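The next block holds one structure in the form of structure tokens; read it before the comments.
What you see is the complex with one protein chain gone and the rest in place.
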Amino acid sequence: MYNDDKLHEECGVFGAWYTAGNQAAEDIYYGLMALQHRGQESAGIAVCDTVGERGNLCLRKDMGLVSEVFRGEDLEGLKGNIGVGHVRYSTTGASNIENAQPLAFYYLKGTLALVHNGNIVNAGELRKDLFNEGTVLRGTTDSEVLTCIIAKERAKSGSIEEAIKKTTAYLKGGYAIIVMSPRKLIAMRDPLGLKPLCLGKNEKGYVIASESCALTAAGAKFLRDVEPGEIITISKNGLVSDKELCGGTHAHCVFEYIYFSRLDSKLDGRAVYDARFKSGMLLAREYPVEADIVTGVPESGLTAAAGYAKEAGIPFVQVFNKNSYVGRTFIKPTQKERENAVHVKLSVIESTVKDKNVVIIDDSIVRGTTIAGLIKRLKEAGAKAVHVRISSPPFLYPCYYGTDVPDNSSLIANNMDIEEIRTRIGADSLGYLTLEHLSEMTDGLPLCKACFDGKYPVL
Amino acid sequence: MYNDDKLHEECGVFGAWYTAGNQAAEDIYYGLMALQHRGQESAGIAVCDTVGERGNLCLRKDMGLVSEVFRGEDLEGLKGNIGVGHVRYSTTGASNIENAQPLAFYYLKGTLALVHNGNIVNAGELRKDLFNEGTVLRGTTDSEVLTCIIAKERAKSGSIEEAIKKTTAYLKGGYAIIVMSPRKLIAMRDPLGLKPLCLGKNEKGYVIASESCALTAAGAKFLRDVEPGEIITISKNGLVSDKELCGGTHAHCVFEYIYFSRLDSKLDGRAVYDARFKSGMLLAREYPVEADIVTGVPESGLTAAAGYAKEAGIPFVQVFNKNSYVGRTFIKPTQKERENAVHVKLSVIESTVKDKNVVIIDDSIVRGTTIAGLIKRLKEAGAKAVHVRISSPPFLYPCYYGTDVPDNSSLIANNMDIEEIRTRIGADSLGYLTLEHLSEMTDGLPLCKACFDGKYPVL
Amino acid sequence: MYNDDKLHEECGVFGAWYTAGNQAAEDIYYGLMALQHRGQESAGIAVCDTVGERGNLCLRKDMGLVSEVFRGEDLEGLKGNIGVGHVRYSTTGASNIENAQPLAFYYLKGTLALVHNGNIVNAGELRKDLFNEGTVLRGTTDSEVLTCIIAKERAKSGSIEEAIKKTTAYLKGGYAIIVMSPRKLIAMRDPLGLKPLCLGKNEKGYVIASESCALTAAGAKFLRDVEPGEIITISKNGLVSDKELCGGTHAHCVFEYIYFSRLDSKLDGRAVYDARFKSGMLLAREYPVEADIVTGVPESGLTAAAGYAKEAGIPFVQVFNKNSYVGRTFIKPTQKERENAVHVKLSVIESTVKDKNVVIIDDSIVRGTTIAGLIKRLKEAGAKAVHVRISSPPFLYPCYYGTDVPDNSSLIANNMDIEEIRTRIGADSLGYLTLEHLSEMTDGLPLCKACFDGKYPVL
Partner (left out) sequence: MYNDDKLHEECGVFGAWYTAGNQAAEDIYYGLMALQHRGQESAGIAVCDTVGERGNLCLRKDMGLVSEVFRGEDLEGLKGNIGVGHVRYSTTGASNIENAQPLAFYYLKGTLALVHNGNIVNAGELRKDLFNEGTVLRGTTDSEVLTCIIAKERAKSGSIEEAIKKTTAYLKGGYAIIVMSPRKLIAMRDPLGLKPLCLGKNEKGYVIASESCALTAAGAKFLRDVEPGEIITISKNGLVSDKELCGGTHAHCVFEYIYFSRLDSKLDGRAVYDARFKSGMLLAREYPVEADIVTGVPESGLTAAAGYAKEAGIPFVQVFNKNSYVGRTFIKPTQKERENAVHVKLSVIESTVKDKNVVIIDDSIVRGTTIAGLIKRLKEAGAKAVHVRISSPPFLYPCYYGTDVPDNSSLIANNMDIEEIRTRIGADSLGYLTLEHLSEMTDGLPLCKACFDGKYPVL
């Protein structure tokens, strides 16, 4: 698929707690539509009616986009005033309906639904412990392990939120989870803040989402980010925050700003748009060049390109036409080289680049095939020179917290130095944003940059 | 649906243990085809390769007939030398893929698959016990409860067969189960023998099935019935039988002979064909009548009709043509009365009944709509009189061991006496096989007749 | 597929002309259900509302059984008081939706729908003539050729029935067609009467069908057969019969009685049941044998077997259990020999044949694989001897009038004499109904027996 030359976030989560009515599913639907970029493999919504009978859980999930999973009258069957939703992109081969979320189970107190973004580093050990106690598991996800531990803790504790708190003691890794018990919604963010989670409010009640853009989509105002380590419980008694596990050092995933999060989101106090615009400005200062126009690789490179253009005083020009009908279902008839597939999606508007020196910005280089294809097309269209600027450092280390990264051998930066990469992709010059300047794009926010420097905050 | 005027068995199970090769799935497929009459809602097969790696379980299950679930290359993907299969008819609303079997889980020793025919009477209590220990359940079936208990017992026992034996101590009800652990097949039949289970052998190894017809379909010879209470374990060490729980009183389901089992099966030493033929003979003795021809309601009434014809010395004649293309997908365009739907499936061959006195045999009357429709058609075709004979007593009590019975208000025998039923269905005379003579059809085999007399062997 | 060892009729047609209301589609649906045995590849219904606007044709057709093509609310969308329906079995590779019927077109007078059973022998020449006049054709069927000629004649004639009459002058072959113009239904049967067609009436109006069983299914009384060469026009002016083309010699397809038509149909004055019963009696006279029981190959051999049993004074016994869940979708996992597939569908009830001398009747032997498989199973079940009787002569010549026959090399009778066939199939004796006695089964009705004697009534 075309997108194979990109990194991928694994999931997006959404929760709603409304005092009454049946609109939870509809707002979760809109929220998931806004989080679709975080996972396109499966989608699901589970709701409960807390006003009526306990444990009346309704669930619908399937492989596909949100708009494919929920059609026609599907939402009307999901009656309830509280609920959770999930979009998933799977990194492993286990891309099947068994692993789609929300996970939903019967347990001591009725029904339990869980949505999870992130990765539990020690899931394998926890799994073994469960087996030794006689537990059966239906799948291979860390999310199911998490759910089983919560249920076990609940049998020993006085409340579901207490059980969740105890569960976190077992966990290493990055996670943002939302649990729906028959009458409560509990949200938890990992103490490092690796995965984003934020809180909003509309006239019907509270909503919780991976990104602020999803709050807006559900007609809600952004209240605040959930703090790293915070446990929020929403019930008919209102919202209760437990911050006992907060207060450690933070390590927010830098790739949320570089590429994963949506351009109109704001995470931990920083607007994604501003961070990307600034990364372009930083690039312009680090790697200035004589050029006629600046452009970006749609969509993710455009904002950094605008920043570069502004800082460099060179006009920004839209050079590529993006074919918006090339979807996930696009098949390449023959197995030609990956480069060719690029120009089905992106084509060059010839008159904009003819006889021009062009600066082109992208957020990262994974395999290098996309950028190489684009440079070739630009030159065929008459560009005199093509200068490539990348708004992040070279990607060198695997991620253990829930980002899908191709294996090492596919990562161009793992196998070549910058000059070799420049030659391979056919650029006239090439510059990566340096590690030193990286944190300037988020104004000094504590970041996890392990994929660039190999310094993992937790293992 | 047309068949709504019938009782329904809930499930059929099949298992295969072959020393090597990959043919388990294919033979299970043929076995399930032969057990299809026991359940048409979902079908599934799980296999393991015991020669290769432990726990390499492959599973495929879906809603639909065996021939719909397994198509084209599906079977080739199920590589393994041991396996279990299941066909299901669900009585409750929970007719969904979640409840389809085989159930398959990861557990302490690798993978665990289970197929189950029957009903655990005390499943509700067992479920509560599991919840109190912190267990989560994904569905509402007693089969999952059973699996979870087995896994818990396994964590405390030395082998899976020992765990199963301990599990039976918890269980009340009727059940025939087959469990596949990574390297073993374990079969268990309830101590009363309510549900049938038998053992066969072909050149590849052992097979186990709900009915003997499925052994034949898998190219195997019938060895013997699994004894009520027996636990059979098959592994590379051969077949081991544990009969410690055997020896109590037996109560075989009489409806297996009357209607559920296939005409060419033999259960607990009695051929189904012979039992039905004899029931017709008994009817002829209890309710003789002057008539020109004897016929049966296809298919289930035909054998008893042949028996009646022989005993009464009246010729047996095929009076109905059965439309073999009327399947489960048949929809009745308008909601006309149920009677009308009958003649889409069965039409009368006029020349056979014109000016004749007709005896017609059926195995039971549930709602009475089918037989009423047929009598009406026979009279329209010129029959002078229609005498109805039923090869079982009036159905009066619910079944708790796994047979789907319409609720009481729908059961015609619960609301009318025999004369009222005769009038309602438009018969010239009506006779039910009496409770006294019922056991003669199976030559004195100890039977569960609770649906006729309300005497439940276990609750 | 299992059925490959059978001959196949190609089509069934149905038409309804009701004075008012919207029930045409529903009754056609029931009629087609009753004609399903004549074709299982595609099904379709077209209706018009003659009370409202002219030419308001609604059509639905698709690949599959009637019950698969029409589901849920489909019939409600087909509003009209007149209509035609069709079930199709295609002999050629062109088994696609393009060739499904009813064919529907716009033409001079509005819309034109046509259904057709049979085969036009000179379709190739007619096709060429159309091309020379500048006509385009969308498919390869003779039915489209027929429709185009009718439309052309209509442009030159005063009425659609006149155009149809002129069209028949061009046609060689066997056909039963029903045409629906915006306000009329016109039925036409070929002058030889090769293909059946009959007329019925219910309280709503007239119905026309390939077989009488379909009239009954639509709640109609049989009025009479359409005469060979007759053109019937039904409109608001009532039913008009034009018999100008009648009066030649007749040649009714003998296979309609032997196998194609449904057991409860009556064609050209002869009941199918009676013809088959008599064929069994004739066989008993031609080939008597010492035996304990007589049985038939389900379903088509059962009636002849009953006739044989009666004439021979040997009891008829049901020996095979038929698996009614083995449908068209049944796939054989591996490409084993065809014989094996037989016993998935038919299994032997052991106790009925053990130590018995068995006579088994079938209607024909095409490839011989089915009967060979059954004989093998009977002997495995303990039958001492198996005597095969076939209720038709050996099949030797292709049919040009619309019956699908495997090519010569597959026809066992074309490659072996009777003794060789007996050896090949493993029978202890074998007898075919002789050509001399064949017409006795239909009491002297003039028959087309070309498939047995090569004497084609028209080419």
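By written order: A, B and C. Residues from 1 in each chain.
By definition in this document, a residue touches a chain if its C-beta (ideal position, glycine included) is under 8 Å from a C-beta of that chain, and two chains touch if they have at least 3 such contacts.
Every value quoted in this text rests on a predicted model; they were computed, and no experiment measured them.
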**OP:** Can you pull out the displayed chains that the omitted chain is in contact with?
**Re:** A, C
Original post:
Which of A:Met33, A:Ala155, A:Leu396 or A:Met416 sits in contact with the chain that's absent?
Top reply: A:Met33
Original post:
Among C:Asn22, C:Thr140, C:Ser159 or C:Ser241, which residue is in touch with the absent chain?
Top reply: C:Thr140
Subject >> Touch criterion as defined above, residue of A:Ala16, A:Val145 or A:Ala306 at the omitted chain >> reply: A:Ala306
Original post:
If you put the missing chain back, which residues of subunit C would it touch?
Top reply: 104-108, 112, 131-140, 147-148, 151-156
Subject >> Missing-chain contacts mapped onto subunit A >> reply: 25-26, 29-30, 33-34, 36-37, 40, 65-68, 70-72, 75-76, 213, 216-217, 262-264, 271, 273-274, 299, 302-303, 306, 310, 315-318, 321-327, 329-331, 333-334, 343-344, 347-352
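One rule holds for everything that comes next: only the chains that are shown with their structure count from here on.
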Subject >> Chain centroid nearest the full-protein CA centroid >> reply: B
Original post:
How many angstrom between the C-alpha centroids of subunit C and subunit A?
Top reply: 62
Original post:
Once you find the CA centre of subunit A and the CA centre of subunit B, what distance in Å lies between them?
Top reply: 50
**OP:** For subunit C, jot down the residues that touch at least 2 other chains.
**Re:** none
